[in-house]
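Removed: one protein chain of the complex. Kept in place: all other protein chains.
We call the chains A and B, going by the order they appear; numbering starts again at 1 in every chain.
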Amino acid sequence: MTQDKTLKELAEYLGGIVKGDESCTINGLAPLEAAGPDKITFLANPKYAAKVAETKAGAVLMAPGAESYGHNVIEVANPYLAFAKLLGLFYVQPHPPLGVMAGACTGENVSLGEGISVHPGVVIGNNVRIGDRCVLYPGVVAYDGVSIGNDTVLHANAVIRERCRIGNRCVIQPGAVIGSDGFGYAPDGRGYYPIPQIGIVVLEDDVEIGANSCIDRAALEVTLIKRGTKIDNLVQVAHNCQIGEDSMICSQVGISGSSKIGNHVTLTGQVGVAGHLTIGDNVMVGAKSGIPNSLAANAGYSGIPVQPHKEWLRSMAVVAKLPELKKSVSALEKRIIELEQQITKQ
Amino acid sequence: MTQDKTLKELAEYLGGIVKGDESCTINGLAPLEAAGPDKITFLANPKYAAKVAETKAGAVLMAPGAESYGHNVIEVANPYLAFAKLLGLFYVQPHPPLGVMAGACTGENVSLGEGISVHPGVVIGNNVRIGDRCVLYPGVVAYDGVSIGNDTVLHANAVIRERCRIGNRCVIQPGAVIGSDGFGYAPDGRGYYPIPQIGIVVLEDDVEIGANSCIDRAALEVTLIKRGTKIDNLVQVAHNCQIGEDSMICSQVGISGSSKIGNHVTLTGQVGVAGHLTIGDNVMVGAKSGIPNSLAANAGYSGIPVQPHKEWLRSMAVVAKLPELKKSVSALEKRIIELEQQITKQ
Partner (left out) sequence: MTQDKTLKELAEYLGGIVKGDESCTINGLAPLEAAGPDKITFLANPKYAAKVAETKAGAVLMAPGAESYGHNVIEVANPYLAFAKLLGLFYVQPHPPLGVMAGACTGENVSLGEGISVHPGVVIGNNVRIGDRCVLYPGVVAYDGVSIGNDTVLHANAVIRERCRIGNRCVIQPGAVIGSDGFGYAPDGRGYYPIPQIGIVVLEDDVEIGANSCIDRAALEVTLIKRGTKIDNLVQVAHNCQIGEDSMICSQVGISGSSKIGNHVTLTGQVGVAGHLTIGDNVMVGAKSGIPNSLAANAGYSGIPVQPHKEWLRSMAVVAKLPELKKSVSALEKRIIELEQQITKQ
């Protein structure tokens, strides 16, 4: 699946500038240490700048001003981003449109875009709209009234429940569930009466949902994941939540009902968020933290319950030494008793 | 999907009493602030009683004795429960029975009840019994020997493994797995030999299981979830566990093998329960707690490991101030040294 590209072509693709031989041909990417003369490599972290001297790569992606050590270079503002783009160019084959394949089932009043692939085992309900160039892998289920934008990929066995809406360029990993019923019950004196969950889920453009993650539909209105937000595997987003733009929700995070997460927030692995709270923009929360209350914007937090991250680090340093602290206190008490006795004697 | 109902009809449906104009017609529900004259609203929390004065709703669901401010009222003992019931009445369309649809597969000796819907992509094994009015959404798999009661809904891609039994009026959300093999292995000197898990799972009536949750089959006998218990998304229930009646198991909780949870227990999000222990009735456990030992009934607990909830709150308050406590201890030590020197001098 290799293909040759000149540095000139690659620079045009990336919006970069060639320093060196524009006609040099490249057929793939490799790390600094492993790249040969037919590969392009990249320098993203200045820590590794010295390794550029020794690379055997045919060319190097680097930021303007970095030392080239005589190599052909494509200067780009963001070499790591350029690396990601070239990975796609060299190694990702476009999915040829296969149409609605034998073994797929479609309901009534279904609108299908151009250039789509609907694999065997897909089941599409009634009144569903699927945009252009979408790919639905085997076992995908779209309930009645679902709407999906253009260029969206639904991987195998993903489920989109009734009336949920998915934007353009979204990716849903295998087994993810969009629009399961929220966990809402009214105590009826003996047990719990299920409250019908009649709302929906809306995923805006460029949202990605990890494998086996669950986004519950709202009780009445909308559970909303805004543009560009990425959600990892096995994440729980409960009913009525809202997550802002370009946030990162790492694996096994759980967000309880009706909480609002801001833009550019990062919740790292296994974080838990209580219900009905607000997390401000640009917040970063450390792994395994528990968030019982709203958090102000533009800060880092950790702990169960969360504290400002630096305070938490200090607290944890003491926790690890608590037995010693306790011994110190006992020792002080003995010395005080001794002092008290001496004073009394005087 | 709206339909008009008089207050008289609604009161009969709810077992409530109309105070005001019985002939007033209503076509849906809305919150106190948003309801217009064709909607009914509700007052469940006395905190919002004053808002009733200003609502434009055609009628209000409220408990006997609450101030109506001149509105039409349906008095009901539990307004929140009544709200849930009217949500179902106004907004949930009954699923018309579709029979066994084209694209569904059924094995030998299958007993299917009346009024069922078996969607395309469903696979039903041999010797399976499915009760009346059940709905099996696309991709549901029922292995050989499965038994399902009446009025149960299995959402898309839910899996019921061999011989497991599901009661009446259960709801299984998409992707949930009932009866996966328990995690049991015998060390064989080098690695781990899988112990055949030959038991089953039994879900009693009115049990609900969340999306992508996993209930493992017992090693020898039964993993049992009793009547009325609700389990949220991404929950793990290991082999041989028993969960009592009307308990609430919130998202991402994990319960290790052979543990017994009582009736009316609430385990909130991300709680972990060790194996072979007992949790008494009416226990409430705070989010992210870790439970290493059995817990006495009728109490609240939090922490890793759990303490009584109020003790935990006090401990956590100190944890957040541990660096200051440590400084205090150091300062005291200095003052003691000084005292000791002064005493010696005297």
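As a working rule, a residue touches a chain if its C-beta (ideal position, glycine included) is under 8 Å from a C-beta of that chain, and two chains touch if they have at least 3 such contacts.
None of the values given here were measured: they were computed from a predicted structure.
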Absent-chain contact - pick from B:74, B:128, B:177 or B:279: B:177
Of A:131, A:228, A:262 or A:305, the residue in touch with the unshown chain: A:228
Hidden-chain contact residue, picked from the options B:55, B:117 or B:252: B:252
For subunit A, residues in touch with the removed chain: 78, 80-81, 83-85, 87-88, 91-92, 102-103, 119-121, 137-139, 155-157, 171, 173-175, 206, 208, 210-212, 227-228, 230, 232-234, 245-246, 248, 250-252, 269-270, 287-288, 304, 316, 319-323, 325-326, 329, 332-333, 336, 339-340, 343, 346
Where the unshown chain meets subunit B, residue by residue: 105, 121, 123, 139, 141, 143, 157, 159, 161, 175, 177, 180-181, 183, 185-196, 198, 212, 214, 216, 234, 236, 238, 252, 254, 256, 270, 272, 274, 290, 292, 303-305, 307, 311, 314-315, 317-319, 322, 325, 328-329, 332, 335-336, 339, 342-343, 346
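By definition in this document, only the chains that are shown with their structure count from here on.
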Inter-chain centre distance, subunit A versus subunit B - centres from mean C-alpha coordinates, in Å: 27
